[in-house]
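Only one protein chain is missing; all other protein chains are in place.
Our next item is chain A:
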Amino acid sequence: MSTATVSGPDIDSDPDRLRLRGQTLPRWAPLAVAAGAVVVSLLIYLLTPVDSEIQIVLMAALLFVIATTVVSTVVEGGRRARDRFATTLVYTAFLLAVIPLVAVLVSVISKGAGRLDAGFFTHSMNGIGARDVGGGIYHAIIGTVEQVLLASVLAVPFGLLVAIYLVEYGRGRISRVISFFVDVLTGLPSIIAGLFILAFWVLALDQGFSGFAGALALAVLMIPTVVRSAEEMLKLVPNELREAGYALGVPQWRTILRVVVPTALPGIVTGVMLAVARVAGETAPVLLTVFGTNLINSNPFSGEQSSLPLYIYSQAGQPQQFAVDRAWAAALVLIIIIMVLNLVARLFAGRNRLK
């Protein structure tokens, strides 16, 4: 292919030529500015009496935002500088938000990994005092798994049915009232749920402490979360699909069961998993209803049980280092369980969306 060149006026010297290209900063510029901000902050940390790490981190972030904006204003002009300002602000906010997460993970892993051996998972605290080395979380894992499973069995169908009522059938005042109370329940402090079950189930009905009582308290906390997330997902199902079902002569309940719910299922599962992850870490309601024990009790319907949050709480409250180590290790296990649950939920939701 050949290109024909027509000799014309010298474009570059034409004062009226279009100026589509402007001065831009090279791609490495933001990184260089960030490195500069960090170096300056470190120098201030080393050379001046300022000795708070938090202040230094915040100072580096501030320097980064200001310096990028100034450099960009000088080189690129106003509009691009405002863009740079917003972009750096977003990045900085993201980094600052990630710091606590990373810090928590690092400290839990570094302090908890040491006790993670086979014995820790296969032993209870039976006969282990605070000053003893051994001991494990076998009884706590059993408790957590049983309580959370029972709570899900109670809360998920109930919450799902409420959500289906609100979206598919609810009209007028009753559904507004239900919706309002679900909102109220969402803001319920978890210890109140525990107190309620303690007063109602454990004491008034004289059922005693048990894993099931704990599951009841956790279910109270789970229901509003399940209702809200399932409701949002059901609302996303296009009305045309419901009409398509009705037009085929399929009754409403069957259309809901076979068309609407399956369409919304990935989102509902994600919501349920998040609710499970949330209650798996609850301490206060479990403390009031399950009570805690050092022994293995695999029957959730009678007698005190333990659970991971409760175990962490009781071990961390001891002054001895062995107990504190056990608490950190249990915390690590709890985080891993919740993370795995979240990942499974996300995998499930992602796989179904592809269809």
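A few comments on the model shown:
In this section, contacts are C-beta pairs under 8 Å (C-beta built on N, C-alpha and C of every residue); 3 or more make two chains touch, one makes a residue touch a chain; residues count from 1.
Operating definition for what follows: contacts and distances are computed from a predicted model.
For the chain of the complex excluded from view, the name given in UniProt is "Phosphate ABC transporter ATP-binding protein, PhoT family" [choices: "Acetolactate synthase", "Phosphate ABC transporter ATP-binding protein, PhoT family", "Electron transfer flavoprotein subunit beta" or "Sulfate adenylyltransferase subunit 2"]. Residue-wise, the contact with the chain that is not shown comes from A:248, picked out of A:47, A:118, A:204 or A:248.
Residues 171, 238, 240-251, 254-255, 258-259, 262-263, 265, 355 of chain A touch the missing chain (whole complex, contact as defined above).
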